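Heads up, the thing below is written out as structure tokens.
A single protein chain has been omitted; all remaining protein chains appear in their positions.
Let's look at chain A:
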Amino acid sequence: MIELNDVTLTFPDGERTVTAVDHASLTVPPGSITAIIGASGSGKSSLLAVASALIQPDSGAVHVAGVDLMGLSPAEATAVRREHIGIVFQQSNLLPALTALDQLAVMNELDGHSRAARAETRERARALLARVGLAGHENKRPHQLSGGQRQRVNIARALMNDPRVLIVDEPTSALDHARGQEIITLILELTRDRGTSTLLVTHDRSHLARMDQVLVMSDGVLTAHDPHAAIAA
């Protein structure tokens, strides 16, 4: 579950203060997907940053996977991300030196594991890559994968810690329409299968009809829209 209640986030911009998120509230239940649309600079990414424990708002209440994020130390916020949140980045942000399998295993490996745990991690990574349609591509590095394949690795990596919350930032922006549809379908399936609360930012309105909830962000203000109405808008 993601719950944001009356959240406001500001940041300094020269001598003035910009309100990136203005008294925003939303709830994303488990197994559902909420899309946020809005123009560039409207505050979508800032809202995602709040929901993914990357930044603390000035005011309001934020609960993610049952954890109150307000007042957490940076180390505590890092632990929440590690344990409860999966992030799918806009650009796949894969590490160039790592194979697809390593991209998924890296978080567990950085923590240092026993041989048995390492084998389990790699087995799990293999299964996830197969789940996103990348069986046989485990040992390829990012430059050996297509844009769509890289995004699938990006999604699989976000699921590696079996998160209760999935934060997805414009996953189709670098893909053609067909590949974009495939990725959205995959995210929907995973959300339903795993019961994650998925918060997705997108520019592509063609996906909105498939969402459980659509919110529009404008100048930091969040307003609810019927998915079908949002398509027409």
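The definition used in the following text is that contacts are C-beta pairs under 8 Å (C-beta built on N, C-alpha and C of every residue); 3 or more make two chains touch, one makes a residue touch a chain; residues count from 1.
Convention: contacts and distances are computed from a predicted model.
Enquirer: Out of "ABC transporter permease", "Anti-sigma-E factor RseA", "Putative membrane protein" or "NADH-quinone oxidoreductase subunit N", flag the one the UniProt entry gives for the chain missing from this complex.
Expert: "ABC transporter permease"
Enquirer: Would you indicate which residue among A:27, A:161 or A:181 is in contact with the undisplayed chain?
Expert: A:161
Enquirer: For the chain left out of this view, which of A:81, A:137 or A:164 touches it?
Expert: A:81
Enquirer: Which chain A residues would touch the chain omitted from the figure, given the whole complex?
Expert: Within chain A, the residues that touch the unshown chain are 11, 18, 20, 45-46, 48-49, 52, 54-55, 75, 78-79, 81-83, 85, 87, 89-90, 93, 95-98, 102, 105-107, 109-112, 141, 157, 161, 169.
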